[in-house]
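Left out: one protein chain. Kept in place: all the others.
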Amino acid sequence: GQYSDDEIRVAYLADMSGTYSALSGPGGLEAAKMAIEDIGGSINGKKITIVSADDQNKPDIGANKVRQWIDVDNIDMVAGMVASSVTIAVNKVVEQKNKISLVSGSAASSITNEYCTPNSIHWVYDTYALAHGTAKAVVQEGGKSWFMLTADYAFGHALERDVEKVVQENGGEIVDKVRHPFPTSDFSSFILQAQGSGAQVIGLANAGADTTNSLKTASEFGITQAGQKLAGLLIFLNDVHSLGLKVTQGLQLTTGFYWDRTEETRAWSQRYFERTGRMPTMVQAGVYSSLMHYFKAVQAADTDETQAVLQQMRDTPVNDFFAQNGKIRIDGRMVHDMYLAEVKKPADSTNEWDLYKVLRTIPGDEAYRPLSESQCKLVQK
Amino acid sequence: MISKSDNPKVLYGVLLGLAILAPLAIYPVFLMKVLCFALFASAFNLLLGYVGLLSFGHAAFLATGGYITGHILTQWGLSTELGIIFGTLAATALGYIFGKLAIRRQGIYFAMITLALAQLVFFLFVQAPFTGGENGLQGIPRGNLFGLISLQDNLSMYYFVLAIFIFGFALIQRTIHSPFGQVLKAIRENEPRAISLGYDVDKYKLLAFTLSAGLAGLAGSTKSVVFQLASLTDAHWHMSGEVVLMTLLGGVGTLFGPVVGAATVVSLQNYLAQGPLGSWVTVILGLIFVICVLAFRSGIVGEIQKFMRKNFE
Amino acid sequence: MSQDFVLETQGLTKEFKGFTAVDNVNLQVQRGHIHALIGPNGAGKTTCFNLLTKFLTPTRGTILFNGKDITDTAPNQIARLGMVRSFQISAVFPHLSVLENVRIALQRKLGTSFHFWKSERTLNDLNDRAMELLTSVGLESYANTVTVEMPYGRKRALELATTLALEPELMLLDEPTQGMGHEDVDRVVELIKQVAVGRTILMVEHNLHVVSHLSDRITVLARGAVLAEGDYETVSANPQVREAYMGTAAEEDAA
Amino acid sequence: MTELLGIPPQVLFGQMLIGLINGSFYALLSLGLAIIFGLLNIINFSHGAQYMLGAFAAWLGLQYFGVNYWVALVLAPVCVAAFGILLERTLLRRLYREDHLYGLLLTFGLALIIEGSFVHWFGVSGQPYAVPESLQGGQNLGFMFLPTYRGWIIVASLVVCFGTWYMIERTRLGAYLRAGTENPQLMQAFGINVPLLITLTYGYGVALAALAGVLAAPIYQVSPVMGSNLLITVFAVVVIGGMGSILGSILTGLLMGLIEGLTKVFYPEASSTVIFLVMIIILLVRPAGLFGKEA
Partner (left out) sequence: MTSANRADYEQLRLADLHAFYGESHILHGIDIKVNRGELVTLLGRNGSGRTTTLRAIMNMVGKRTGSVMINGRETLDVPAHQIARLGVGYCPEERGIFASLNVEENLMLPPTVRSGGMSLDEIYDMFPNLYERRTSQGTRLSGGEQQMLAMARILRTGANLLLLDEITEGLAPVIVQKLGEVLTQLKNKGLTIVLVEQNFRFAAPLADRHYLMEHGTIVEEIQAHELQDKMDILNTYLGV
């Protein structure tokens, strides 16, 4: 078949040192390397090489890096991609240069909505799914009035928008909201405002350190004792791990992956653990899964030519430890089951990484925005 | 080297030759980035090195140039040159306003006022509807030069950027060696004396500040066209700090110092980040600055000049 | 008007937080005079000087220059009107050449000082005039020296040359001989005599030797107010002045 | 219920109290900066990193040596100060005669090194540090629930700040410090060991930062970037207060905390910008800052 440079060149772009590095970062790179090893280091006799870089969560750095990778290093695809703002910028370049991007880190549902491109696939989760998992569950359990605490940037805005819609659809209301600068180290006054609002639920539309700080502050001000409930709308395994169960117990969250769910997830995660000393987040698992799917498509199509590979990827359902029967839609959304989980009580946890109890599986079609509501330019109506 | 530096014309010729041939060996987009930052640092140096004013808010001009040009090119569909000219003018105007407010203060207070003003500008860019917030202003078209030459091609874009850089650099060089430059020098040397000779020093500083802001804006406008993106990074105070570092690293008050400093910093950021030392980039940058401050205080170009003076005079 | 005053103050007063440093001073400097301001330490001479040159704002009172009220005029404007101060601490541009120092003062009149697009070579037209001025203070051989490298006394001379370039009507000198050795003192006295031709000079000076040799008229300040006024003989004969300021030194120094 | 500016008074007072708490951190940090700037003429850009080191020292101590909060409160500042003193003796010392730009640059480089290393070792997601047993819980003040620990922060930092102020403005040692700031050589000629004085002062300034770090550990996450986020704001506080003014940096720290708190009620997006707006206005009206002496 046809292979550019006689090699398959992949790239990994993520926040390697900043706020989001623990949930993606070097751990995601390790997952990518596992995928390369597992496929045998080469496909159809063509060697696989990988480059990686730190985008520092800055759109300009990410986009420039990818532009250079494509111009100079002739990469065929890029995986990883964390901050939504970076992803949207990178996807523009990737589209312009006709390469492939597999997005595992970002959350904003706009990536496959108003910013969709034919060259990108959004793999793990998105804000729509988060809203339809966590927020919906909370409203249905009776948390009708909400106070939104939102990170004041693209991702927070998207999450806030998706959550508002879900809450209203399910008969709840948003009584008030406040946007905090990104990042913020002190949440006390926001928490105080949330407290003053009298809402039943405080929805945290932020991520990483912002979420962990909000949670800690809330516990300090006795929010839960006073009868209000917290909904962390985007919580990663490492957040819970670092905050500890005492602070986070009972928190409900939506995730695209949890290591201790099935035999396959445990087996893969165990291998990952042996290499990194940590259990994988959904993003890190997603990096492996998305790359593996890509490699298999290259293998099957026997080329690394963009459109051929993309076609092959779309035509094949995703079936691995990460997703069962996942399918890639025309707008770039990889639709797969999501899970509503609850953080365990310290007493119920048997080891350091025994953190979640999966409450419910949310079927993919319910979790993700239906194409009928899509604004993506690729979707024919 | 010696004979070259004895005759600046020869030196300039050689450098120009190198600049024209460079994209054959080096990735043009990287070179364009270097040129943009070199112009930015040179503009900053006009202020710090030749007027003695440390602005800690120069990012605001870089960003203003970038955003305005980006907005014009994406929304108004004007030609690339016009977009850049308007971006530059906007930064110049902003520079005038900053200057008006800050110029009466000195030293650290001047630095802090410029920082504070730049923070307000940053806030504006975060909040304003047209900037795309955190996402940045994306998909700026490179367009055609004079409606003829497509700039989509990296090489033609490169020569366009090189021309802009040379224009900016020549303007700075001329400013320094102009009657105006003489007065600036006098002000830096002994301000009260310059006042007593009847010079309205604030006006001179203001003009210098405005010029510097305009050139910084030019760098930002050009950069946004090259990368087809204007983002908050350019407006963040880190950027204001970075340009100080570039300038000091290369050599304050030397013509080529900022250029060398910018090239060094940009290369480090570009090439170090992808190597095995990836997660140590910050640490390595930190180390370099520490070493520079301790051992090569006049910056790279400054030290070379000192060395030449010592050994060949 | 019977007498022609270049500079006049009326009721000039400066208060610092309840302390009156300059107290209702009426000073009249006659055209063509060398006028000295003397007085004991803390009498308010420097403050007075700073008021006249706008480095301080008066609490009360007016300052008239050629009959025009300049109490609220900006310092650089005053310089343009023809009243120029020289500084107590040597005021030169240390890293410019001696010639350039003088040229800076000449340059303003050219009207190209904001022209950042012109070559500095256009300034060479001023070199002849600058050399003339340097010659007049005996610095012609130093023209291309970097100013820092000159001895102290010469810097003073350069400063005078620079000031003269502005063709001031009135020059204000603050302790022009402070910190100088005897030789230099004499040279500066000579210099001041030279440049005083056709101008008015107001100076603050402690060296009675200098005062007695140069001044046409002397104002003695004490505790912020005028204690005595007149020529050297009159003033030095005043018992109050002797007690507050001169002590028994007067006769020796005037010698 | 009556409302002030459309806000229930409970919320308003609550926010002001919260502001005061943040202000306490600003005060401690800007005090340290002001002292260091005053005596060493160095704009200590590594102040944020040193604050972070304080928090990390407490965290590491607890994690690996079982050092409890109260011991850490003393030990961490001492350790970080010792580290600071080492830096001062080996590096900063060489720069005293240079333009303070170089001090700024050096300390900036140091901050990059320190923070970069910690990011490499610990990642950026914060490490938790529990509120000490005896300071858990809180008081219902009627208009708000004040966690005991936050109350403690206000008290502790006020005591430390005003103690420091007293020492500098009212004692002989303080007079040496102030004079040493202006003319170290002459102080030396008067028989005062200025290098030692400088070293100790730097150590003290750093210790204040580290102390703030320890105080912060239980309420913010202990993270390598916790300091750099705060630093630029603290600079603004120092300048608004008037560079080198001890009292100015303390009072302004508290005041800016309050203003920030209020902004969070009315226009939260601007809360990280408002201090800069205040700074511009203050400097235009009072060029030397609120408490600074005009040159």
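Note that the chains take the letters A, B, C and D in the order they are written out, and that residue 1 is the start of every chain.
Here is the rule we go by: a residue touches a chain if its C-beta (ideal position, glycine included) is under 8 Å from a C-beta of that chain, and two chains touch if they have at least 3 such contacts.
Small disclaimer: the values here were computed from a predicted structure and weren't measured.
Although one chain is omitted from the display, it touches the following shown chains in the full assembly: C, D.
The residue touching the chain not shown here, chosen from C:E15, C:E169 or C:D184, is C:D184. For the options D:V67, D:L91, D:I192 or D:L277, the residue in contact with the chain missing from this view is D:I192. Seen from chain D, the chain kept out of the figure touches residues 172, 175-176, 178-179, 181-183, 185-194. Summarising the interface, chain C meets the missing chain with residues 16, 19, 39-47, 88, 151-153, 175, 178-184, 186, 206, 208, 243-250, 252-253.
Just so it is clear, only the chains that are shown with their structure count from here on.
Separating the centre of chain A from that of chain B, both taken as means of CA atoms, is a distance of 38 Å. Within chain A, the positions touching two or more other chains are listed as 17, 152. Within the complex, the chain B residues that touch chain D are 54, 101, 104-105, 108-109, 112-113, 115-117, 119-120, 122-123, 126-127, 237, 241, 244-245, 248, 279-283, 285-290, 292-294, 297.
Chain A contributes residues 16-17, 26, 51-54, 58-61, 63-65, 67-68, 71-72, 83-85, 88-89, 92, 152-155, 157, 182 to its touches with chain B in the complex. By the touch criterion stated above, chain D contacts chain B in their complex at residues 43, 91, 94-95, 98, 100-102, 105-106, 108-117, 119-120, 232, 235-236, 239, 243, 269-270, 273, 276-277, 279-280, 283-284, 287-288.
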